[in-house]
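Some notes on the structure that comes next.
Of the protein chains in this complex, one is absent; all others appear in place.
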Amino acid sequence: MGLYDFLAQYWPRLLSGAGITVAQFLLAAALGVAISLCMGLMKLSQNALLRGAAVTYIEIFRGTSLVVQLYWIFFVLPLFGLTIEKFTAGYLAVGMNIGAYGAELVRGGILSVPKGQWEAALAINMSPAQRMRRIILPQALVNMLPPWGNLMIELLKGTALVSLISVADLMFEARQINSSTFLSAQVFGAALLIYYVLARFLVTPFMRWLERHMARKLGRT
Amino acid sequence: MLDKTGFPLEMTGEDTPMVSFRKVRKSYGALTVLDDLDLDVSAGEMVSIIGPSGSGKTTVLRMLMTLERINGGVIYVDGKPLSHMPKGGQLVPANERHLRSRRADIGMCFQHFNLFPHMTALENCMEGPVQVLGLSKAEARDRSEELLEMVGMISKKDQHPSRLSGGQQQRVAIARALAMRPKVMLFDEVTSALDPEVIGEVTNVIRQLVSEHNLTMLMVTHQMGFARDISDRVCFFYGGRIEEQGPPAELFGNPQRERTQQFLSAVREAV
Partner (left out) sequence: MFDWKWDFTWEILPRLVYATGNTLIAAGAGYVIAVVLGLMLALAQRTPSRALTFTVREFVEFIRSTPLILQIFFVFYVGPQFGVRLSPWMSGMIAIGLHYACYLSEVYRGGIESVPKGQWEAAIALNMTTAQKYRRVIIPQAIPPALAGMGNYLVGIFKDTPMLSVIGVAELIHTANAIGSENYRFLEPYTMVGIIFLAISLPAAGLIRLFEGYVRRKLGL
C-alpha cells in the first residue's frame, strides 16, 4: 500500500494521536517552565536547604532516565496511595524531567546577567524580589531562549514515551496500527513525518519568533 | 548617646555632616583595602576622591551605596547610622530592612552606566519612582521627563540604551539616579568608559548639578582638571588611607606630601 492510500485510510487515528501529542507537549511545557524557574531560583538561593532541595531534584531527574521516571510515577506511586491517571502521569513525568534540564538553563541565564545590573537595581533601592523580577529575569530570559529552543524539541520527542503507559498519543496510535496492519514503513514513516513537521514548522519557528520578540523588547535588533 | 564601643547611636546638632565615615575598615581576606577611614562630608559639599588604582577610592563609594559590607567602624548618613542600626542601645550590623530605609538617601552613577537594557531611557528613570517610591505613573513620568530635559536627553526618551552613545547613556543614568531624589549623589569614575569627545557632555551635567542644586556629592575621578574646577574639597587616597586632603587650589597647587606630588606629576606627564 502506498503512503497516500495509507494516509487516506488511517489519517483520523494519526490525527487524533497527534492531537494528544500536542496536548501532552503543551501541558508538559507549562509544567516544565514552572519547575525550571522554581528550581533554577532555588539553586541560586542563599538558603542551603532550598539549594540542597534543588540540587537533589535536578540530579535525580537528570541522572536517571525519563522512561524510569515515567514507570516510577505510573506504577510505583499508586503503591503509596497516589494513583495518577495515565494521561496526567504522562505529562507530569515529561514536564518534571524537562524541568530539571530547564533549571540549569534558568540558573545559567540569571548568572549571565552582568553584576552591574544587580548593583544599579540596588542603587535605586529595589528590594531583592523587585531586582529579580523587574531587572534580572527579563534579561536572563532573553539570554536563555536559544537553548530553550533545543530543549523544547527534546520535550516534544520525550512525549513519545508516554505511549509506554498507553496514553493514546501519536506514537501509541502508530504502534496500534502497525500491529494490526504490519504496514510498518507507511505507519512509522508517516509518524516520523508528523513529528518532524511539528518540530520544524511549529515548535522551532515559534521559539525563533519568541527570541526575536524578546530581543526587540531589549532594544536589540 | 554612645554605643558601648564609643560610636554615637545618632549624630545631632547644627554641624552634623551629611556623610560620616568613622573608623571604617574594609578588607578582603588578608588584604586590607581601607584602614580606619575617617571622612566627613557636609551637606551640599562636593568632594572629589583621587588616587592611584587600588588605593581604595571606589570602595569608599561602594560602601556608602551598601554594595560592600564593612568590616569595622560605622558609616552615618544624615546623622543616622547606615551600616548599622540601633538595637537595645547598641549598634548592630544593619539588616536588609534597615538598609532599604536608609538607602533612599543615596543615589549612584557607575563607570559602565548599568542602564537597564530592556527599558527605554524614560522607563529607566521611572522604574525606581514607580516600583520603589510608589509614585503614580503620571507623576513618575513628569519627574523623569523633567530630569531627562535637564540632562539634554528628552529627545531620546523612548530609545533603548543599546541605541544610545556612552555619553548619552551616562546622562540618562544620572537622571535615573536623581529621579529618586537622593540627598547624596555618588559618581564612580563616570567618564572613564567614555570616548574623549563625549566626556564634556557628562561633566557639563555634573557642573550644572553643582551650581544649581544643593546636593551632597562624592566623586571618584581621574580627571584632575574637572576635579579642580568643581570640587569644594579633594581627597588624595593612597594605600587605603587619605594621604592628603584640602581645597583643590591647595592640593593641586601646593601639595604637601611627597606621594601626592609624585602622583600629580605622574598624571600631568601622562596628559
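Labels for the chains are A and B, by order of writing; each one numbers its residues from 1.
Note that in this section a residue touches a chain if its C-beta (ideal position, glycine included) is under 8 Å from a C-beta of that chain, and two chains touch if they have at least 3 such contacts.
None of these values were measured; they are calculated from a predicted model.
*Asks:* As a test of the contact rule: which chains in view would the missing one touch?
*Replies:* A
*Asks:* Tell me which of A:Leu7, A:Val22, A:Leu37 or A:Ala199 is the one touching the absent chain.
*Replies:* A:Ala199
*Asks:* With the missing chain put back, one of A:Met39, A:Ala191 or A:Leu218 would touch it. Which one?
*Replies:* Going through A:Met39, A:Ala191 or A:Leu218 one by one, A:Ala191 is the residue touching the chain not shown.
*Asks:* Determine which one of A:Ala48, A:Leu79 or A:Ala129 touches the chain that has been left out.
*Replies:* Checking each option in A:Ala48, A:Leu79 or A:Ala129, the one touching the absent chain turns out to be A:Leu79.
*Asks:* Just one of A:Ser45, A:Ser65, A:Thr83 or A:Ser166 touches the chain that is missing; which is it?
*Replies:* Result: among the candidates, A:Ser65 touches the missing chain.
*Asks:* Tell me, which residues in chain A touch the chain that this view leaves out?
*Replies:* Touch set of chain A with respect to the missing chain: 59-60, 62-69, 71-72, 75-76, 79-80, 153, 156-158, 160-161, 163-164, 171, 174-175, 178, 182-185, 188-189, 191-192, 195-196, 199-200.
To be clear about the criterion, only the chains that are shown with their structure count from here on.
*Asks:* In the complex of these two chains, what residues of chain A are touching chain B?
*Replies:* Counting only chain A, the residues touching chain B are 114, 116-117, 119-128, 130, 134-135, 138-139, 142, 217-220.
*Asks:* Can you list the chain B residues touching chain A in their complex?
*Replies:* Residue positions touching the partner: 65-67, 96, 100, 103-104, 106-108, 110, 112, 114-118, 120, 127-128, 131-132, 159-163, 173, 176-177, 180.
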